[in-house]
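Every protein chain except one is present and positioned as in the full complex.
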Amino acid sequence: MTNVLLYAVHLFLFPGLLFIVVMGLLLAGIDRKLVARMQNRVGASILQPWYDFLKCCGKETIIPRHARKGLFLGAPVACFVILISAALFIPVFGGLSMSFEGDVVVILYLLTAAGVAIIVGSAASGSPFAGVGLSREMVAMISYELPFVLVLLAVGALCGQDSAYGVTFSMDEIVRWQTENGSSLLHPAMIPAAIAMLFVIPCEIGMHPFDIAEAETEISEGTLTEYSGAPLGVFKLCHCVKMYVMTALFCALFLGGLSTGILLVDALLEVVFCIIVTFLCMTVPHAICARFKVEQVFKFYWTFVSALALISLLLVWIMR
Amino acid sequence: MSEFISNFPILAIMSLFLGAFITSLLGRKNAVVRNVIVFISMALALIMMLALIKPVFIEGKVIGYWLGNWAPVADWAIGIGLEVDALSLFFGLIITVAVFVSGTYSFTYMSHDDSLVNYYTLFLMLSGSVLGLVLSGDLFNMFVMIEIMTFTAVALTAFRNTYEGALEGALKYLVVGALGSSSVLIGTALIYSQLHTLNLAQITALLTNDQNIVTGIAFAFLFIGFGTKAFLFPFHPLAADAHAVAPASISLMISGVLTKCGVYGIIRLVYCLYQNIDRPFVQYLVTAFGAVSMFICVTMAFNQHNFKRLLAFHSISQVGYVITAVGLGTSLGLASGLYHAMNHTIFKGLLFLTAGAVQHMTGSLDLDELGGLSKKMPRTCILFLIGAASISGLPPFNGFGSKWMIYQAAFEKSSQTGNVFFLVVCVTALITSVLTLASFVKVAQSVFFGQLNPKFENTKEVPLAMRIPMWILAILCIVTGIFPGSVANKLLMPAVNAATNTRAYVSAMMGEAYAAAHQVVHAGAADVQLIGVYSPMSWMLLLLSITSAVCLVAVLGSPEKKKLEPVVGANVPNGPMTPGSIPVTSQSREADERELITDDLDPKYESFFSGEHAEYSQVGGSDLFWGFKKNWRHYFSFMHEWHSGILNDYALYGACSLALTLLLCVLFL
Amino acid sequence: MIIMNYIASFILVGLGIFCIATKRNLLKICIGSGLIDYGCNLLIVSVGFHDGGTAPIFAIRELTRASFFVDPVPQALTLTSIVIGACSTAMTLSLIIMIKKQYGTLKADKIRRLKG
Partner (left out) sequence: MLQNMIDSSMKKSPWIFHINAGSCNGCDIELVSVLTPRYDAERYGFKLCGSPRQADIVVVSGPVTMQSRERLRRTLAQVPEPFCVVSLGSCPRSGNVFKGSYAIDGPLEKYVHVDVSVAGCTPKPEAIIAGLAQAAQLLEEKRKEARK
């Protein structure tokens, strides 16, 4: 009985639902604040995403005539559920996760499924803006999937050197290997992979320079054109949770070795590192450059960022 | 009972051929008699295959059956033998299930057409020959079955001969298909010239030690022959033409069943007959064919305009996955290949049946024309989503389990042998999976979602009789997706062991002493470490997070009940601010008449069109994924020319690939 | 001596493939596929040849130890493959007739509505 209780607490409290949602909103708030400060203006309060979410839940939900009600209302919930289950597979600094042998690929596919949930939601809304929005979202997904997979393969190859199969697809294995031989960021072969991962994160989340799917100026909110009220709030929440999921994934893949074992210190360490990674990979590009065109995003990811990931994969290959 | 079981293989094949014969005899009078006969023969074949599961899969027996009781004389096989081991029964099961589903579907789907007796006779002949090919233990018998299969498939492709392009697709399929079967014939003749026998078991035994140049050439011919049947790389335009024009139940048969026979032939050739899968050259050859056809077909499928032609290209790219996995040579590779072959038949069958349903109801398959059908055909839309989710490998469905096993097998192979070729194959597989997802998003948006084309205003849902087979396949999709672990142990492991364990194969037909005399290798049972994808813990996790998410949304819902769309036309005043209740002055009245406000529906629930009256503007079909197409436009234009549609070019590509394989086999084998 | 049969059969097969690949007229393509079938049949028959052997026809009593036959199995195979060759030619011709009715031409490069 106790382990079920512990398991429920684990699921709902610490690395579970509450922690993920709070962390997501916190990261989004900090990101908006940092962008404002970088543009020399005061910027909204750190709790602004929380207010946005509450305000959206307070508004009326309009279901358009062309929309398909079941999918239209179900898509945000599905996206939220998929993201939470993806986040639960990521070990928070060396422990406390539902990890099993092949869960790196499960995380990859859950993130793809979250993207598909958004796409199905916008397709079900039946608006032409959403049609263009979902095609851009798919192009963004194609473009970041290649480098993302190469980075996962590189880390799997590095951390699976001494395992029987020469490669590992399990997060626990990756984190344990890093605790023994130092986190993989210190290995010279993994520097290009880390940079590639930093580029992949904003596109996967849809942050400013790569948010070709929700381009307000071009296609009026793209995928979320027809959403209002609580479903819109849940989609915005998914956007924030995705920020936490990707940064936590980055910390687990590249900074796995720094866990101290004490639960509280680990949690604080995780929060600090996530904020640093958010600043590096989302705030700086958001403040510096304008939104990319659709084919620029694709060309940028399939040439420059994939080359980086490939270099590190080959380096790991040679150094083996 | 146990010795009677050995007659089941021939009884299954005979039930199908006899069914064909009787339908053509008695079927002319009325439809019910004909349908009953067809149903009985399909059901009989299915029951016999299911009955074979216990002896072959669980007890691991290999059932041999000599036609006309011509047992081998003095260790020399004279008669034609049927041999059913776990591998051929695995494919036999896939085939009989697909035949059963496709048959019941075509009862209603083909009701609009005429001369249905010919249709069902050809259909049963096709399924009989396909089952015969998979169960036969004799090389020339396999050739004869391939020929019957090709002729009936061609005739069925051209069944609706008034359909635009049907005859052309059938002719191309026949001529280049005949090229492929002739190469199988030449291969058989060359093998006979060296070993003077046609029985597969005896060939396996004799080939273990004396493989000279002529058997190498025979290998090349046989590989290209079976490759034609599996529509591998240079032969894939045939399948695209044949599928696009064939009726949906037949395209299910072609893509789900015929390609599997080509795959079965290649597996039997590489794992059992020549046992040269552990030679690096053969692994490169098979994997290269698989990877190239996988990548090219998915990019070709990406900008198609016809729903079924897109599905056809996808089925070849999935067969490319299977061949890549088979070519890896490791036991995990073969297991993932077989698993993906089974999944492919299930979800591709489902997708083709939904395409048939859309064609049956709306009459058109053009992606640019269709749109918004989910309002009119909701159940077909759900079925399509299940099929699309499983083909693009989303977690709870069956595509995920098998695709992920293929990546793992490819990557493990590359890391163990330290060879970069398999790494490139693994990355190509991943890119192909993303492009598959992208093209099915395109199909979903352009056929089911978006705005309804006024032309298809009065389409109704598909009759229940057509939906039952679709639901059977959908449930199979979900079941094999949720329990990959149990599917692997019960179905895949016996099949993989049977493929690698050739001694049992030979001794079943030729006797234990013969097998020992020829030192047939007895590979140990494969200890594939099958990673349990779904431990019960993760299921509880998903369940709990679902409940928490749903109650989160419900609690935070806005206070007043969510108002749904009011009664059409009534301008329900919802608060002081509705523009409907504005004071209308004289000046604006005649302005209104000029404005001709046609739409009396409440504009609140119209989709936002930046203020304009939302007329029909469907974003779908070829104007999606603009960014991706712009970057690849050179590649796409080259591919467009390459698939010229001229019969001679396809034959030329086939001949070149035959020559290339011959050259490689002579040099390296 | 038997080598001539093998060379002839491979020439026939090569000619058939060349004819299918280059000739634009559908009828010539049909002839080409026929040629390939005949090449294969010739190959199968000549595979079973033994120098000095007689035709494998015998009455019950005539079968003695000393009688030396040519291998009968390929001849049986050739029978079936001749039949199959005939069927495939018949099928191709029937399709060509219907295509001529529908498309109005026999030129292969005009019959290319399914492309791309």
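Labels for the chains are A, B and C, by order of writing; each one numbers its residues from 1.
Note that a residue touches a chain if its C-beta (ideal position, glycine included) is under 8 Å from a C-beta of that chain, and two chains touch if they have at least 3 such contacts.
Note that the coordinates shown come from a computational prediction; the quantities given were computed from them, not determined experimentally.
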Checklist outcome for this item: Note: the excluded chain touches shown chains A, B
Item to check | Of A:Pro76, A:Pro192 or A:Gly229, the one touching the omitted chain in the full complex | outcome: A:Gly229
Item to check | Hidden-chain contact residue, picked from the options A:Gln39, A:Thr260 or A:Thr303 | outcome: A:Gln39
Checklist outcome for this item: Out of A:Asp31, A:Asp52 or A:Glu270, the sole contact with the unshown chain comes from A:Asp52
Checklist outcome for this item: For subunit B, residues touching the missing partner are 555-556, 559-560, 574-580, 582-583, 585, 587-588, 591, 595, 597, 602-604, 606, 608, 610-613
Checklist entry - Footprint of the hidden chain on subunit A, which residues? => result 36, 39-45, 48, 50-52, 54-62, 129, 216-217, 219-221, 224-229, 232
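The criterion applied here is as follows: only the chains that are shown with their structure count from here on.
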Item to check | subunit A to subunit C, fewest steps along touching chains | outcome: 2
Next on the checklist: Among all chains, whose Cα centre is located farthest from the one for subunit C?
Outcome noted: A
Checklist outcome for this item: Rounded to the nearest Å, the gap between Cα centres of subunit B and subunit C is 32
Checklist outcome for this item: In subunit B, the residues touching two or more other chains are none
Item to check | List of subunit B residues in touch with subunit C within their complex | outcome: 140, 143-144, 147, 151, 154-155, 158, 161, 164-165, 167-172, 174-175, 178-179, 182, 185-186, 188-189, 192-193, 196, 198, 240-241, 244-245, 304, 309, 640, 643-648, 651-652, 655
Item to check | For the subunit C and subunit B complex, residues of the former touching the latter | outcome: 13, 17, 20-24, 26, 29-30, 33, 36-37, 39-40, 43-44, 47, 71, 73-74, 77, 80-81, 84, 87-88, 91-92, 95-96, 98-99, 102-103, 108-109, 111-116
Item to check | Of all residues in subunit B, those that touch subunit A in their complex | outcome: 372, 374-375, 378, 381, 385, 389, 392-395, 400, 404, 407-408, 411-412, 415-416, 418, 420, 423, 426-427, 430-431, 434-435, 437-438, 441-442, 444-445, 448-452, 531-533, 535, 537-538, 540-542, 544-546, 548-550, 552-553, 556-558, 560, 562-565, 601, 604-610, 617-620, 624-628, 630-631
